[in-house]
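Only a single protein chain was left out; the remaining protein chains are all shown in position.
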């Protein structure tokens, strides 16, 4: 089954600096949910863009054939961690078709807030 | 009226394990809202993808002509229930055009949080 | 400026039956935000689809040239009101290009929850 596209972008990006509630579920976080419904592993490169410096990356991840990866940006470390409380955007490139959805959990106040949207593709 | 497409995907997927507030409205849940605006019943197959095992499904549902179905993933049981607190993605295939929107209600904390997005289609 | 499409669909639809906080802002509601950026008035027909009955409508609204209308489904009355606590979907047809975004404010619990997504278009 071939589902998706090879180039995606998420213009929003912001990891809150703190949170309320038990870890790891309620750590404020931001995720790129990546579906690879196909028969071949997806080799993915993520580039992060900022307001006032050159881009970071590429961050490399693999999503196996017929697998999903809910990738927390908080957990990226190589080539550098993603700074908290900092505006960013991301571009996600794959060698096989994938589907990308963006989600944030913001638990800074007494009840968590959530956003999610399909990412941009072309 | 022919509205929609036959292949949809939702890269996000996660049913919180508990909730706050009266059932059934405030049970934490995740739904695929499926519109069949056409003149023929939609025969739909849903496949679920996980992080570390082979896909589950197909789950089969029918949405009547000129009807909507707000399908809670929590309620799927055949061929197997959808595990709680587990990352997944879904691919939704229909024999006639449909429109799919993804929604989650997360009532784990003292006030519910909601997400919704149009699903990916091609 | 010609921006948008003439046929839109929102597969989600549910108006919570109660709310918390001062009216009208915090009445639980659902809206179709409709932008007509063009030089001609948009004559719009909305059809509502349900789980277990024939569709309702058409509901007719006009959005003036170079105007926006944040239409609350709660306020539709002709040919019939939109039932609360009931799953529905909507199809929105216009004679000129428009842009449609779907939003819900759910204030049933102690802090409001919001969803919003671009609607489906073809």
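Read from first to last, the chains carry the letters A, B and C; within each, the first residue is number 1.
Basically, contacts are C-beta pairs under 8 Å (C-beta built on N, C-alpha and C of every residue); 3 or more make two chains touch, one makes a residue touch a chain.
Just so you know, these numbers come straight off a predicted model, no measurement behind them.
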| item | value |
| --- | --- |
| Touch criterion as defined above, residue of A:10, A:31 or A:46 at the omitted chain | A:10 |
| Hidden-chain contact residue, picked from the options C:11, C:35 or C:91 | C:35 |
| Residue, one of A:22, A:55 or A:81, that touches the chain absent here | A:55 |
| Residue ranges of chain A at the interface with the undisplayed chain | 7, 9-14, 47, 49-52, 54-55, 87-89, 91, 102, 104, 106, 108-120, 122 |
| Residues of chain C (touch criterion as defined above) contacting the omitted chain | 1, 3-5, 20-21, 25-26, 33-37, 66-70, 99-101, 103, 107, 110-118, 121 |
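In the analysis below, only the chains that are shown with their structure count from here on.
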| item | value |
| --- | --- |
| C-alpha-based rotation, chain B on chain C, 0 to 180 degrees, nearest 5 | 90 |
| Between chain C and chain A, distance of the C-alpha-averaged centres to the nearest whole Å | 30 |
| Distance between chain centroids, defined by C-alpha means - chain A, chain B (Å) | 21 |
| Residues within chain C bordering two or more other chains | 109-111, 113, 117 |
